Every structure is written in C-alpha cells, then in structure tokens.
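Entry: chain A
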Amino acid sequence: MAGTPGIIGKGIRIKGELSGTGDLVIEGTVEGRVQLDNHLIIESSGAVSAQIDVERLTVLGRAAGDIEARTKVELKASARVEGDIRAPSVVLEDGAAFRGTIHMEVGIPEELL
Partner candidate 1 sequence: MAKPMAEVGTRIAPDFLLKGKISGDEDMVVAGRLEGSLELAGTLYVEPSGVVKADLRVERAVIAGVVVGNVEASESIQIAPEGRVMGDLHAPRVSIAEGARYAGAVDMGDLGERGVFDEAKTQVPRPAARVRMPPEVVAERRAAPAPVLLSDEAAGRSRPPTPTIIEPSRSTVGLVSSPSTRPQPSENDPRRRKRIVVKKRS
Partner candidate 2 sequence: MSTTTVIGASIIVDGEISGEGRLVVQGTVRGRVQVKTAVQVERTGAVDAEVDTDQALISGTVKGRVSARTRVELTPDGRMSGDLKAPRILIADGAQFRGNVDMDERG
C-alpha cells in the first residue's frame, strides 16, 4: 500500500485521532492519537503530542507520548522526544534529545538478571 504519503503541512494543527494505512508525514501539530499501518515521519517542523501506534516511526521534530512501533523507531539528530517507546528496534542518532523509557527485546543472559 505504498504510493505517495499523506502530508499534514506546517501551520496546520489537528486535535483528535488520525488513522490510516498509508505513509504519513507530519510537518504541523497533532494532538491526540495517531494509528498507522505504515511509516510515520514527523518532520523537523512537526510536533506530535499523542499516543502513536504505527508500523514504523522516524522523528526529526518533536514528539511526546506513548510510542509503539511494530518494526522500528528512529530518532534523528534534530529530534526532541519525551515518552515511552516500545519497538523491536530503537535507534537514537547522536544529537537526538530524548527523555523517557525505551523497551526493546534485549536478550540478556539469565544469570546476569
């Protein structure tokens, strides 16, 4: 279900629930809930204060809330994120600002725990 992503432009503010199956790029402000079966990109101008439930997330802007991704969450160098992140893979680029918790499946030997 690829194809061109939906875009929420700069200067646009949404309060409520966003859901869908396509990719989505957020350049504006979203408050509430985002549920996507694909890739969500929060651009550098984007600010999302929401519960995020997606296939994959890439953050270049701001995000706050509970984040859950089925494959990967990536915080780029310009990202500023606060919240709880759950995903099989979470990548923090050098320069990304984050405060909260990260949960990945770590695979630590029993005897160390």
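Convention: a residue touches a chain if its C-beta (ideal position, glycine included) is under 8 Å from a C-beta of that chain, and two chains touch if they have at least 3 such contacts; residues count from 1.
Keep in mind how these were chosen: all candidates are chains of the complex that A comes from, given by their letters.
Predicted, not measured: the structure shown is a model, and the values here were computed from it.
Note on this complex: chain A touches candidate 1; the remaining options among 1 or 2 do not touch it here. On the chain A side of its complex with candidate 1, the touching residues are 3-14, 20, 22, 25, 27, 29, 43-45, 47, 49, 62-64, 80-82, 89-109, 112-113.
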